[in-house]
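Missing here is one protein chain; the remaining ones are kept as they sit in the complex.
The block that comes next holds chain A.
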């Protein structure tokens, strides 16, 4: 990103040192900069504001009217009591555990199964290769809502209702993941593979020990994508789970909103609690989120 434009103007290097190192090809006047930041700030209010409004409601105490008109954005006296209260009825830790377990296993299965399938599709010649690849890609077109009815019936027959396996298995492989990993494998030079074969490695060892470590950035992309997808998945868990102790966070929040339909303080507190883990994860990993999504886009 901090790419070449500055180096192409190398002859004026002396002048360059005088300007701030951050500035690049265009110099903006302070007025321009001001309006640019103003615009960026307004858009940020639109994108984050609704969440802050929810957070503000969650922090308002019982004697403050949350339906006051005009609404007050800053709580009169900030309290955490809504969070304490919602924790009594909303088994946050249990849901957090369920969500985390489901997401982590879904991610691991996707990394392994998608890379396994992508490896021969990228680097081997065999009969039916194109047909298999086409069939896999075509699954992206099939709406989950069409197949969920038979999957539900099948899951009941297999005894998967109210089990982690039932939530996870239908999402254990995605066509997107196979496609992403295949694109990554295509970029690895063949010489590496051949020399490993000379050393007596079999195909499986080459895949795991030589190729996989080389495509780590793509594995991270796939992991983050799958994690977010699994973490916020709603429709399938809603169908396959009816035992509340198995609920994931989105299901838990949905049930909370149903049980306390009038008490917006508690609903707000529960919602804020339920997004905290993913927001923290996002803040820690934001570079990977954005870079990963960009990479997925370029390859898609």
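We adopt the following convention: contacts are C-beta pairs under 8 Å (C-beta built on N, C-alpha and C of every residue); 3 or more make two chains touch, one makes a residue touch a chain; residues count from 1.
Here, contacts and distances are computed from a predicted model.
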The complex lacks one chain in this depiction; which UniProt name from "Dihydroxyacetone kinase-like protein", "Carboxyltransferase domain-containing protein", "(Fe-S)-binding protein" or "Sugar ABC transporter permease" does that chain carry? "Sugar ABC transporter permease"
Among A:87, A:113, A:165 or A:188, single out the residue that touches the unshown chain. A:113
Could you tell me which of A:167, A:180 or A:268 touches the chain that is not displayed? A:268
In the complete assembly, which of A:59, A:178 or A:241 touches the absent chain? A:178
From the listed residues A:39, A:80 or A:186, report the one that touches the chain absent from this view. A:39
For chain A, which positions touch the chain that isn't shown here? 1, 3, 5, 22, 24-25, 28, 33, 36-37, 39-40, 43-44, 46-48, 50-51, 53-54, 57, 67-71, 73, 112-114, 116-117, 119-121, 124, 126, 129, 132, 135-136, 139-154, 169-170, 172-173, 175, 178, 197, 203, 207, 228, 231-232, 234-235, 239, 249-251, 253-254, 257, 264, 267-268, 271, 274-275, 278-279, 282-283, 286, 289-290, 293-295, 297-298, 300
